[in-house]
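In this view, the complex is presented without one of its protein chains, the others remaining in place.
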Amino acid sequence: MDVVSRGFSGRRSPENAKLPPGQYLTTGFPVLSAGPTPHVPLDRWEFTIDDGTHVLRRWDWKSFRDLPSETFTVDLHCVTRWSKLGTSWEGVSLDTILADVETDASYALARSYGDYTTNLPLKDLRNKQAWIAFRFDGKDLAPEHGGPARLLVPHLYLWKSAKWIRGITLMPHDKPGFWEGLGYHNYGDPWREQRYSGDQ
Amino acid sequence: MAGTALFGRPVMWRIGTVVALHDETATARTITLEVPDWPGHIAGQHVDVRVTAPDGYSAVRSYSIASPPNSHGRVEITVERLPNGEVSPYLTQVVAAGDRLELRGPIGSWFVWRTEQTEPIQLIAGGSGIVPLMAIIRSRASVGSIAPFRLLYSVREPRTSFYREELQALSDKDHSLSITYAYTRVAPSDGPRPPGRIDASVIASATWPSNLAPTCYVCGPTSFVESASDLLSASGNDRDKIRTERFGSTGERK
Partner (left out) sequence: MISATYDYLDGNAAAGELSKVFAMDVTAAEGQCAHCGAIKRFADTHVYMQSPGVVARCAVCQHVLLRLVSIRQRVFLDLRGMTYLTFDSAHDRPSEPTHSAS
């Protein structure tokens, strides 16, 4: 319909920043979820890398936090059209996580506490493109934003940055995750506006 | 289109024009919309309202219909302004008479009260959850039903309650409608109970005994609805006689 609501602009900032096509700058940090927020006690948290059959690596919270971490600042782009620029995080690079993992797999399935999954090419997790993040804006990552730890892959739409990450399965063949199997783009590059399946 | 199909009828977007605005409290406003092709509605139903910015960005929110079934093609919604809301500040502070809103509905077939229902009815409202229950109360009044009704209305303090005078007037002249307020933050010093959340003792003293098999309607924020429903169930009401509508954690349905 073509009804325009006089005077409505939503929660968006009028700033004119460089954004991917179709995105709007937001001042807040919207919480979008497909299910209840898991509350994972740190003494039971673990993160694993597996190949679908065998667990290749496992970290509990202590051994995970003993890994070298880094602080970084990135822009976030959600497929629901909001973008948040210059967000600051601390996390462990996937390059560190995958350092001596030997695999022929080309694809990865990120798995969350709860039942959320999302798939991406393994190479998109390497080369300083992805982190397991546990601090946001100088504080421990809050549960509603994916804490204790979430995957962060800022060069793709934010649905690929699985909250409440519990593991990554390495796969020889691609398999769609929670949203990729229901109409969302398999890859999700915001700069090519790859929101939905069928988008070039 | 209406009345002939056994299964359903299409739910489409229609355009409503704002014809009246009325402040219920400092933060809540009732908007009256004239919808020329409105198919009619049943008390308890809601509409989805869509607002669109000039650049095409749009947002959709659900609002319960406050007005009873009527033949004037008019729909009233009462909107509470949420502190971090995206749509409610616009609806309660910017929208003016003559503006147009898109609405889809009426929606709902479970959380509804039909005037042919004669059994005792227990209504429990938490905050803005009073809106669909008020439509039910108004519907009952408009047909002169004498179905026994009780309303338990939980709200922070007297000045944050909606429809106060109208509820008072209705219960004054109709003794088969009784209303109990449960204030959670500030209660009148001469009131029957100190401020506090609804608990088993409030249910026991203010609601229909479960052996009367009332049909119960509970509406408000999600945590309120879960708590009140559990209390009703614990006091002997069958779960299938407890109808619920949850407004989320902030009270805004989105």
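Note that the chains take the letters A and B in the order they are written out, and that residue 1 is the start of every chain.
One rule holds for everything that comes next: a residue touches a chain if its C-beta (ideal position, glycine included) is under 8 Å from a C-beta of that chain, and two chains touch if they have at least 3 such contacts.
Please read these numbers as outputs of a predicted model, since none were measured by experiment.
Colleague: Who touches the missing chain here, A:10, A:91 or A:114?
Modeller: Among A:10, A:91 or A:114, only A:114 touches the chain that is not shown.
Colleague: Who touches the missing chain here, B:28, B:42 or B:95?
Modeller: Candidates B:28, B:42 or B:95; residue touching the omitted chain: B:42.
Colleague: Touching the hidden chain in the complete assembly: which of B:90, B:111, B:181 or B:208 does that?
Modeller: Of the listed residues, the one touching the omitted chain is B:111.
Colleague: In the complete complex, which positions of chain A touch the hidden chain?
Modeller: 30-41, 44, 79-80, 113-115, 144, 159, 179, 181-184, 195-196
Colleague: Write the list of chain B residues that the hidden chain touches.
Modeller: 2-3, 5-11, 39-42, 46, 48, 60, 62, 68-72, 104-111, 114-116, 138-139, 141-143, 221-223, 226, 240, 243-249, 253-254
Going forward, only the chains that are shown with their structure count from here on.
Colleague: Once you find the CA centre of chain A and the CA centre of chain B, what distance in Å lies between them?
Modeller: 38
Colleague: Give the list of chain B residues in touch with chain A in this complex.
Modeller: Residue positions touching the partner: 13, 15, 50-54, 57, 59, 84, 86-87, 90, 94-96, 99-102.
Colleague: Considering the complex alone, what residue numbers of chain A touch chain B?
Modeller: Checking each residue of chain A against chain B gives 1, 3-12, 24, 28, 81.
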